[in-house]
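Below you'll find the structure, written out as structure tokens, and then a few comments.
Left out: one protein chain. Kept in place: all the others.
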Amino acid sequence: MSAPVLQVRNLCVHYETDAGPVKAAENVTFDLARSERMGLVGESGSGKSTTVLALLRMVTPPGRIRGGQVLLDGADLMALSPEQMRRMRGSAISLIPQAAMNSLNPVMRVRDHFYDTILAHDRTMSRAQLAAHTGELVEAVGLRPNVLRMYPHELSGGMKQRVCIAMGICLRPKVIIADEPTSALDVVVQRQVMETLGRIQRQLEASIILVGHDMGLMAQFVDKIGIMYAGRLVELGPVTEVFGLPLHPYTRLLINTLPSLDAKAVFKGIPGQTPSLLNAPAGCAFHERCPDAVGDCWKAQHVLTEVLPGRWVACPCHAGAAA
Amino acid sequence: MNATPLLEARNVTKVFASRGTIGARGTTTVAVNQASLAIHATPPSIVAIAGESGSGKTTLSRLLLGLISPTSGEVFYRGRPMEAIKGAERMAFRRDVQAIFQDPFEVYNPFYRVDHALEVPIRRFEPHKSAAERRALIEQALDVVGLRVDETLGRYPHQLSGGQRQRVMVARALMLNPSIIVADEPVSMVDASLRASILESLLNAHDQRDIAIIYITHDLTTAYQVCTSILMMYSGAMVEVGSVEPVIKDPLHPYTQLLVGSIPLPDPTRRWAAVQASSSAAGQHSTTQGCPYAPRCPQVMDICRTEAPPLYAVSANRAVACYLYRGAPAVATEDVSALYIGA
Partner (left out) sequence: MSRSWGYVRRNPLLLVGVAMFILLLLFWLIGPQVIDVTRARPISAMADQRPSAEMPLGSDSVGRELLPNLLVGSLYTFEIGLTAGLIGLVVGTILGFIAGYFGGVIDSFISTAADVALTIPALAVLVVIASVIKEVLNVRNLALIVAALSWMRPARTIRSQVLSMRERSYVEIARLSGMNDWQIIVQELLPNLLPYLAATLVGAVAGALLAAIGLEAMGLGPQTEPTLGMTIFWCNYYGALLRGMWWWWAPPIVAILYVFAALFAISSGLDELANPRLRRAR
């Protein structure tokens, strides 16, 4: 087993507000192997977007990275200078942000978006080289080369999203982070875009972190899945195993309450609400809603531990549980 | 049996024309192309209007709500054409047909507390009620959707979570006992763990209070969960109509088949099948001739490109607009409403 391409250790991100710190991400720890697809799933406010922004050191005030290491091929991204980090972004680790298609510049042609990105990292490329490179990129995402001459408003939602994917990979990064890349798209286009993303990833032999809240999409796409709740990673493991036998009560509830095509009119939810990240309860963040909470859960902080090879969970009920 | 439907759209078409400027001609978009839908009172219908974005489902819902008028075809409320409904009758219609929209934040006026959204309908539709009676009605409605009054009333919209805001909207819709609720993607912007309770409230409203539901969505799974009948739309046209069980479990129209096959099932062992041979369409509403799905259809025939297929009744409560089924009898316009009577 080769060394993981990305190692995240105890990453903490807080938002400083007038009323105190909001702990958006606490002690997030995981590894990402080469050519691996990992999913980071959670509801709104779970900290998944904050975590990936922190990986790129793109957290803006009032948010601040309070601690932790992010090792990309051994180099700690947190220890780099701003200029060094800028060079890493896009070339070693890239982000396809949420609703990226809305952030395409409406007065620039598609090809100028690419030129901007590439030239920001490598000023030596000639126009001919740029044209050839971008031509290859758009073909790789399944678009015709005439797209390069178009303006963003002339493209459909799915096409714009694929342009954004192409921009995310144009410098051949080792790690691609896709934050809800298909949230505004319908199922058919979503499938096409995800299949494109998968194909690109395999060609580049890059790793992907897919951030989202759609468990169905995760099941279809990723190899490994991490579940986040209230700023913490509560479960991590291979996707078939996690879906087959979820260890954390939240994961279990999440999977059980998914609407399915197998039974009609069965409505199950998770009672209660996510706790405030501002005055986070001491102890396990899930204990108020947890059907399996035991005596200590309200005051003891559960740590993510490896209970089975490759299976991590932050819950004492399953520490040492057999499959 | 074939009583007057509560709300009916008969062959409605809606064309949006944007004004041109000097040097550029305006464009026309056919948002809805000859769609028909019928909501019955007994038993109360619970119909899904499903399709991608651009399918015309939202426009159809706006036509049914009387917020816009059709370019051709008519909308009937209890047998009366919508244009003829004015004044007091219009107010009665507004009270009787309520709506829930997709974005739980945009539906609130940020200047007011959420109480405003609940009080305005009572003030308009039941002006004789005293302040105490209004308050009682509001508290009862919140209770039905499982919200606590002390955690909800008196707050501004940004102080509540998305799920709470949407539940207040459901309470608002149920409050004055309408006959129909039009729910336009009510849970797509709500967290997964809260969707169930909102959808359950809708279903309870149907089962326990005989309220008909029109559920507009792109999510076939929840459409299957909630509804008994379904109308699949593509590019403004009706594609498949009928009982939700056969339409979803055994889709007949190539588009429905593509849609059902693209649903990301939350089961890593059942992954998407290999991509079919259909290409991606750069724009919708491109052709007005022939079947709108022809450019993408893997089973397209010559006739599909020249003439739009009618609805063929493949069974008593199922019809498909596809020449693949031309062996079955075509459905006449007046009989379309019968397709919506749940099996």
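Order as written gives the chain letters A and B; numbering starts at 1 within each chain.
One rule holds in what follows: a residue touches a chain if its C-beta (ideal position, glycine included) is under 8 Å from a C-beta of that chain, and two chains touch if they have at least 3 such contacts.
Here the structure is a predicted model, which means the values were calculated and not measured.
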Candidates B:95, B:134 or B:155 - the one touching the absent chain: B:95
Given B:17, B:67 or B:149, the one touching the chain that is not displayed: B:67
Listed residues A:16, A:76, A:139 or A:306, member touching the removed chain: A:16
Touch list for subunit B against the chain that is not drawn: 65, 67, 91, 94-95, 98-99, 101, 103, 106-112, 117, 120-121, 124-125
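Definition applied: only the chains that are shown with their structure count from here on.
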Touching residues (chain side subunit A, partner subunit B) in the complex: 43-44, 142, 155-159, 186-192, 195, 213-220, 239-240, 243, 253-255, 257-261, 264-270, 273
List of subunit B residues in touch with subunit A within their complex: 52-53, 161-163, 191-197, 199-200, 203, 218, 220-222, 224-226, 245, 248-249, 258-259, 262-269, 271-272, 275, 280-283
